[in-house]
Structures are given as C-alpha cells and as structure tokens.
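Have a look at this one.
Here the complex is missing a single protein chain, while all its other protein chains stay put.
When the chains are written out, they are named A and B in that same order, and each has its own residue count from 1.
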Amino acid sequence: MSEWIYFFDLWGTAVFALTGALAAGHHRMDPFGVLVLAGVTAVGGGSIRDALLGTTPVFWLQDPTYILIVLATVIATIIFNRTSPNAPWYVLPIADALGLALFTIIGTEKALSLGLSSISAVIMGVLTGVGGGIIRDVLCRQVPMVLRTEIYATASIVGGIAYCICLSTALDHFTSMCIAMLSAFGIRLAAIKWHLSLPAFDLKR
Amino acid sequence: MSEWIYFFDLWGTAVFALTGALAAGHHRMDPFGVLVLAGVTAVGGGSIRDALLGTTPVFWLQDPTYILIVLATVIATIIFNRTSPNAPWYVLPIADALGLALFTIIGTEKALSLGLSSISAVIMGVLTGVGGGIIRDVLCRQVPMVLRTEIYATASIVGGIAYCICLSTALDHFTSMCIAMLSAFGIRLAAIKWHLSLPAFDLKR
Partner (left out) sequence: MSEWIYFFDLWGTAVFALTGALAAGHHRMDPFGVLVLAGVTAVGGGSIRDALLGTTPVFWLQDPTYILIVLATVIATIIFNRTSPNAPWYVLPIADALGLALFTIIGTEKALSLGLSSISAVIMGVLTGVGGGIIRDVLCRQVPMVLRTEIYATASIVGGIAYCICLSTALDHFTSMCIAMLSAFGIRLAAIKWHLSLPAFDLKR
C-alpha cells in the first residue's frame, strides 16, 4: 500500500480508538477497560476481516504501530478530557465519517487483492468499517447503534460498491479510491447534517 | 460435497436468514440491521467454524451464493411481511429444525474430513448449527435462547454423535448422514411438539 493510504489508516485507527475511549468513559470503566474498548473499536473490524480471510497473523500483530496509536489516543483522551475546553460538537462525527470511509476502502481493497469476488469484497469493506463499533456496543451492552440509526453502514456499502464499479472501468486505483472514499464520506456527512435514516423494518402484528 | 448436500446447505442458510430477519423486525432495525442479523444468523456459525479450523477464506467468501441467498431472503421477508397472510405457526420451527440438522452434519463432516478427532468434530457440528443463533441473540441483547430453553443444541449434539458412530460402523457416508440428520431433526421436532426441556442447573444457595 502506498504511504498515504497507510497514513490515513493510522488516522482512522486513532479516531475509532477515540470513540471507544469515550464510550468507556460513559460506563466509568477503569484504564484497562478504556484501553480494551479503544482497541476493539479501532482494530476489531480489521481483525475479524483478517481472521475470515486467513491473512494471519492479523495486521496489527505484524505492525505494532496500530497498537501504539491506540495507546497514545487513550492517554491523550484521558489527559485532555480534564484539561481542554470542549471541541465543537461536529469534530468527532466528521472525523469518524472519514475513518469509516477509509476503513471501508482499505477492507474492500484487501479482499480484492486476494482475488475474491466483488460482493465478498464489499462485505469485507463494511465489516472493516463497522465491525469495531459493533463489538464496542456489545461490550457496553447496547444493541449496536449501527443496526438501528442514521445512515452509517449504508454509506460504507455505497463506498465499497462505488470502488468496485470504478475499478471495473478504465479508472486507475488512485482515482477509484478517491471517488469511493468521497461517496462514502459524503453520504455519511449528509446523513449527519440532515438526520437521514432508512425506514425501520416493522413486523406486521 | 455432492450436489444435494449443497442444496440443503443453501436451504438451511435461507431458513436461518429468515429467523435473523424476523428478530431484526422485532427490534425495529433499519434494512442494514436486518441484513446483518440475517447474515450472521445464517453464516455466523460456519464462519467461526472455518476461522477455528483455519479453512480460510471462509466458505461464503469463496462462494457468494450464500450471500445472494441471504439477500434474497431479506428482500422476500420484507415484502411478504406486508402482503401475505400469516403462515401456520409450525412452518418456521420445522424449517429451522431441518436447518439445524443439516448444518450440524455439514460442520461435523467438515471437521472429520480435516482429520480431527470425533469429539472435536461433534463440537464443530454444534458450533455450525447453533453459533449463528447465539450471535443473533447477543446482538439483540438477549441471553442466547439456545442456552436456556427447549432441547435445541442437545438435538445437534445427538446428531453429531450419531454421525460419528454410524461412520465408525460399516455404513457409507450417505446412509450415515441420513440417520444422523433424522435423529437431530426428530429430537428437535419432539422437543417442539411436547415442549421438552432439560432441567435447569440451579445453584445451591
């Protein structure tokens, strides 16, 4: 992978670790609990992806940078929580949307590079993007947010499909990635701004 | 695997996807949540099995038919939920019992074909049969039904053991599968009809 993808991957890791650390704070966990929640949110989706693909040892075991990023994020979160003024409310969702878009494309690309079909690759992309958040919510004993609320996974699905379509045309990898990432990112931002949701599936009584 | 096993495997996938989609409906999830719950119920047990066995990429990554079945089941469930009259109550449990029996034998057979011991193979069969339902219940924030209620996993265990015993005699694969499947299916049907349960393990206070 080229260097800038790697950089964005680490960025996504830090953002997802932050959302996990904040969730741990809401449940008054001890520092180890904060670390675990930050860690599973950041690398949980990619770990399941690698275990299902068989690309083991999973990515963060081969490159400890990811773990160091999680560690640094947790320490920074605990320190800044007490000392800094609150960031504007929209900083976290926007950073999270960027992480979602990046992780989706990275997961999709990894599956495609192993020669899997497009449909499998899109699922691996979504798993990479939303898997960590699902484990985080399960450990906090909540029905995973992503299964119920605003368009989130849908943005990931669209991004993965867009990437596969772009690749099947004459577009090169770089352009395809940018288009796919922007579509996932844009859809998620629009969902945040206008509170877009898909209609819930309601059983006939 | 011979063709009719494959056919039954897809049948079990559709049935389990249906139970997952209905559970999602009970929790008013959005369409993506319905897809995820249907998917993990249908292929979750087999995915864990393949990850533990190391037969990766897991089965549905190598054959997207499983995913298409899940997709078709979800779409059909959402459409028919609004338009069709209710099916008789016993249709779903009977179909589910058949899925349980089929998945159990398929999981047991896969472990045996890798040269694992009978005891490991029976566990892999049970995992294939009940694993998806356990993940479904955890995501819906319930203590997994299979751990508490009517004889369900027990039917799966008996089926797996029956298969190993039949194979150790002079019986061929086909006959062994039929006997094992019928015993798991029969025990589960009997448990449904007469509400059979094992006694709960109650701690002395």
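General observations
Simple rule for what comes next: a contact is a pair of C-beta atoms (placed from the backbone, for glycine too) under 8 Å apart; a residue touches a chain by one contact, two chains touch by 3 or more.
Model, not experiment: these values are computed from the prediction.
The chain not displayed touches chain A at residues 21-22, 24-34, 36-37, 47, 50-51, 54, 56-58, 60-62, 64, 67-68, 78, 81-82, 138-141.
Contact between chain B and the unshown chain involves residues 51-54, 111, 114, 116-117, 119-120, 123-124, 134, 138, 141-144, 146-149, 152-154, 157, 197-204.
One rule holds for everything that comes next: only the chains that are shown with their structure count from here on.
Chain A and chain B have CA centres that are 30 Å apart.
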